[in-house]
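A single protein chain has been omitted from the complex, and every remaining protein chain is retained in its original position.
The chains carry the letters A and B, assigned in the order they are written, with residues numbered from 1 in each.
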Amino acid sequence: MVELTVDGQAVGAEKGKMLLPICLDAGFDIPHLCYNESVRPYGACRLCLVEVRKNGRGRMTTSCTYPVIEGIEVLTQTEKVLRARRLVIELILAMCPGDEEIQEMAREMGVEDVRFEKEEKDCILCGLCGRVCEEVVGANAIHFANKGSNREMIPPFAGEATDCIACGACVTVCPVNVIGMREESDERTIIRWKRTLKMKKCKVCGNYFAPWFQLEKFRQQAGLPTDFFDTCYSCRE
Amino acid sequence: MKRINSVEDLEREREKIRAARDPNKPCITICTGTGCHAAGCYPVAGALREALRTGGIEGEVDLRITGCHGFCERGPLVVINPQRILYQRVKPDDAPDIVSETLKKGKIIERLLYVHPLTEEKIVREDDVPFYKLQKRIIFGNNGNIDPTSIEDYLAIGGYSALAKALTSMEPQQIVEEVKKSGLRGRGGGGFHTGTKWESCRKASGDTRYVICNADEGDPGAYMDRSLLEGNPHSVLEGMIIGAFAIGSNEGYVYVRNEYPLAVENLRIALDRANDWGFFGKNILGSGFDFNVKINRGGGAFVCGESTALMASLEGQPGEPRAKHIHTVESGLYEKPTNLNNVETWANVPYIVNLGAEQYRQIGTDGSKGTKIFSLVGKVNNTGLVEVPMGITLREIVYDIGGGIIGGKRFKAIQTGGPSGGCLPESLLDLPVDFDRLTEAGSMMGSGGMIVMDENNCMVDVAKYFMNFLKEESCGKCASCREGTKRMYEVLHRITEGNGREGDIALLEDLSFVTAEASLCALGGTAPNPVLSTIRYFREEYEVHIKNKKCPAGVCKELITYRIIPNQCTICGRCQKVCPSQAIRGKIKMKKPFEILPEKCIRCGMCSEACKFDAIEIV
Partner (left out) sequence: MENLNVYAVRLLTQKEYFAPGHRSCQGCAEALAVRLIAKALGRNAIVVQATGCMEIVASPLPFTSWEVPWIHVAFETAASVASGIEAGLKALMRKGRLPKKRVTVLGMGGDGATNDIGIMALSGALERGHDFVYICTDNEAYMNTGIQRSSGTPFGASTTTSPAGRVIPGQITWKKNMAAIAAAHNIPYVATACPSYPLDLVDKVKKAAGTKGPAYVHILSVCPTGWRSPTEMSIRLGRLAAETGVFPLYEIVNGRYRLTIDFPKLRPIRDYFKYQGRFRHLTDEMTEQIEERVHREYQALKDKCQ
C-alpha cells in the first residue's frame, strides 16, 4: 500500500495500480474515453490528464498510465489541467462533431463550439475495440492502420474482418457507439467491420442463438463434441 | 581469418597490418559519402583506377574508397596522401591529369583546388581549408582515412584498442564511472547523461539486459548518423561492445533506417568481419565476455526514433511510444533493462576509454562535454557535416566553417534540432551551442540538424513545412499530438494562404500548449517548437501575414504578386519564354515593357529567376 494525496485528500492505494482508477474510486471526477479496466491502459484520448507533484517537481501526465508511488501529490482540477482537457476535447469534438457522447462531454467541460473546421469522422481513435479484441477476446480481428492524421481502426486491408467472431465486445465497449450491430433473422452483422455471420438455429426450440463461426471456434478451442452446440443455452439439459 | 583470442594476439595482428603498410606510399582517398555519391564519385573512382592502370603505376599507389569527409558542398572530394592534397569537385575527366601530374610529377593541379571565397587564395592541404580547420574532428575525422568495409584499415588506425583496454584492464563499474566522469550526454536529442543511464541499467534487476544503437535518424536534412555508419561502422560497434561489457549485457541491436541501404550494407560487412576476428560472439578477446549484435532495419516511421517506439518496433509491435513512468533502463525491450544510445554517442565511447575522461572533459562547456556533429545545410556556402566542440557559437559555425550565406544575402534564422527544434534569429547568433543554452532559447540540440535560412525564407512557411512533416509522422496515438499537429498545420496553412484571422496566433499558442503538455512522447512534446520559436522571434512576420495579407519574404504564393518594373525591363522576352502559364503579355517588336497578367500568373517565380536585369519584383 502506498499513500498519496489527491486534491489535498489522503488516499491509500495498492502499489503499481494506475492513478485513474484510484482517483475514480476515491470519488474524483476525471473525464476519460479510452480507459477500460479489462484492458491494459493505453493513453490515447489524453483527457484524464492530472498534475502530479513528486519531490517538489510537478508535471502533467495522463492518470491512466501513471502507476502510483508513495507520497505523490495529485491535482485533478488545476487551471492548467482544465485548460489542457478543454483543448483536447475541443480537438476531439472537431474531429467527430456528430458524436453525442462527445458533445455532452464537451458541454460539461465548458466547450460549446470548436474553432476549427469540422471533420466528418465518427471514430475517436481511442483503440478500445482493437485492444478488447486482442486482449479480452483474443481474435485480433481489427487493428490500427496508418499513422498521423490518417490513422484508422480497420479490419485487415479495410476489407471484411475475417477473424471476427461477431461477439460484439467491441460494440459494447465503444465509448461513442459507432461500431453497430444488426441482427436480422439468421444473420448477425458487425456493421463497421463489414462482418456478417450466419446464426446457428437451436435444434430444440428453433431460435437462432449464436453465430456458427463463433461456436465452431469455441468448439475447436475447447475440444467439444461436434453436436455440443446443436442446442441453445436454454434447451441444453 | 581465425578468431583473435587475446589482446596480445590483437596487438600482434595490428603490428602485422601496420608493418605491411608504407606510410609514405601514395594513397588516393575518394569520398563516397552521400553527398559525393550524389555528385558522382563512383565514375571518378572508376576513372582514377583506369588512369592508374594506363599510367602503369597501379601497384605503387593505393586507391581507397572512404566514407563521408564532410565537405559535401564541394564533392566529389579526392584527397591525395601522404601530402593530404585536397581536390574538390573532381570529374572523371580530371583523373588522367591527377595521375600524370600529381602522382607522377608531384605537381598540384590548380583548377581542382579549393579557393577561399574571400581571400581568393588557393588552398592545397585538406587541413588548411577553413571548413576543416575550425572543426575538432575526434569522432568523424577517421572517416576520411579508412575504407569502411575493411577492418584492417580500422585496426591500422588503432581500432578496437579501446575495447582491448576495457576488457583487460578495466572493471565494468570503472568504465561506467569513466563515462560518467567524461560528462558525455546522449547525442540523439535527449541529452541525458550517458554514464548515469548506463549505471541505472547496470543496477536494474534481471539477468538479461539489452543494448541498442538507435540509428533511426529521420530528421529532414540531417545525416550525421548515416555518415558515421557508412564511413566508420566499426567505431560504433566498438562503442557498443564496451557499453555492453560495462552494463552487463550480452545482446545488442542496431535499429537502422532501411532508407540507408549503404549504412545497412557497411554495417553488415563490419559486423561480419568483426565477428570473424572475434570481436563478437563468445569469450571476446579471451575475457570471458560474450556479446552479439543483430541488425534490425526500420520500417520508415520517424517516431521509431523515439526509444520506446523503437523498442516496440523491435518487438514486432506497431511503432508507438508508451509511457515511460518506468524507465526503459529498468523495463525496456521485452520488458528487460535496456540501454539505448544514439550512433554518435556510441562512437564517442572508444575515444573516452582510450584517452580517458579527463582528456575528453577538456573539450566543451560546463554542462556539455565533447564534440557534436552537425549537418549544416540550407542557405550556407559550405554545406556538409561539421564536428565542432560544444560551446562554439552559431556565428562561427555559419560564417567561419559554413562560409556565410549563399550570394551574400542576409542571415535570417537558423533552425536547429530537426523538425521539433526551433528557429533562432540573428540576435542569437552568438549563442554558444550546447544542450542547455539551445533549450533555453526555445530550440534544442536534437540529433544535430542545422538549417540556415536567409532573407528569402518565410518563417510562417518554414513552420508550416515542419508542421506538415510532424503531422504526417505523428504516430497518431495521442489525440493531442495527432489532432494538435494537424490543426496547427491547418491554421498555418490558412495564414500562408491569406486567410489568417485575428486571434490565430493565440490559437496557435493554445494548440502548442496542448500538443506539448498533453502528449506522451518527445515527438508531441517538442512538436510545437517550430511554431513557438518562430512566433517568439518573428511575431511581426505572422502579423503581417494575418493583418496585411502580405508575405515579406515573398514565399507564400497566395500573398505575393510578380510585377515587371517597366524602367528596368529590356524587352528581351526571356521571361515570356520560360513562363509555363502564358501569363506574360508583350512582344519584342512592340518595344514596350512586358507585363504580367495577375489572373494567369501561378507565382512560380520562373520569370524572376530567368530575368537577368532584376526587372521582376515581388510585391
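Rule of thumb we're sticking to: a residue touches a chain if its C-beta (ideal position, glycine included) is under 8 Å from a C-beta of that chain, and two chains touch if they have at least 3 such contacts.
Here the structure is a predicted model, which is why all the values come from computation and not from measurement.
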{"item": "Displayed partners of the chain not shown (whole complex)", "value": "A"}
{"item": "Chain not shown: contacting residue from A:Q9, A:N146, A:T162 or A:S234", "value": "A:S234"}
{"item": "Chain not shown, touching residues in subunit A", "value": "21, 24-25, 27, 29, 36-38, 132, 136-137, 167-169, 171-173, 181, 183, 185, 188, 205-207, 209-210, 214, 233-234"}
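By our rule, only the chains that are shown with their structure count from here on.
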{"item": "Centroid distance [mean C-alpha coordinates] between subunit B and subunit A, Å", "value": "41"}
{"item": "List of subunit A residues in touch with subunit B within their complex", "value": "41-47, 49, 60-62, 65-67, 80, 83-84, 87-88, 91-92, 94-95, 115-117, 124-125, 127, 143-144, 146-151"}
{"item": "For the subunit B and subunit A complex, residues of the former touching the latter", "value": "301, 303, 318, 322-323, 325-326, 471-480, 482-487, 490, 507, 510-511, 513-514, 517-520"}
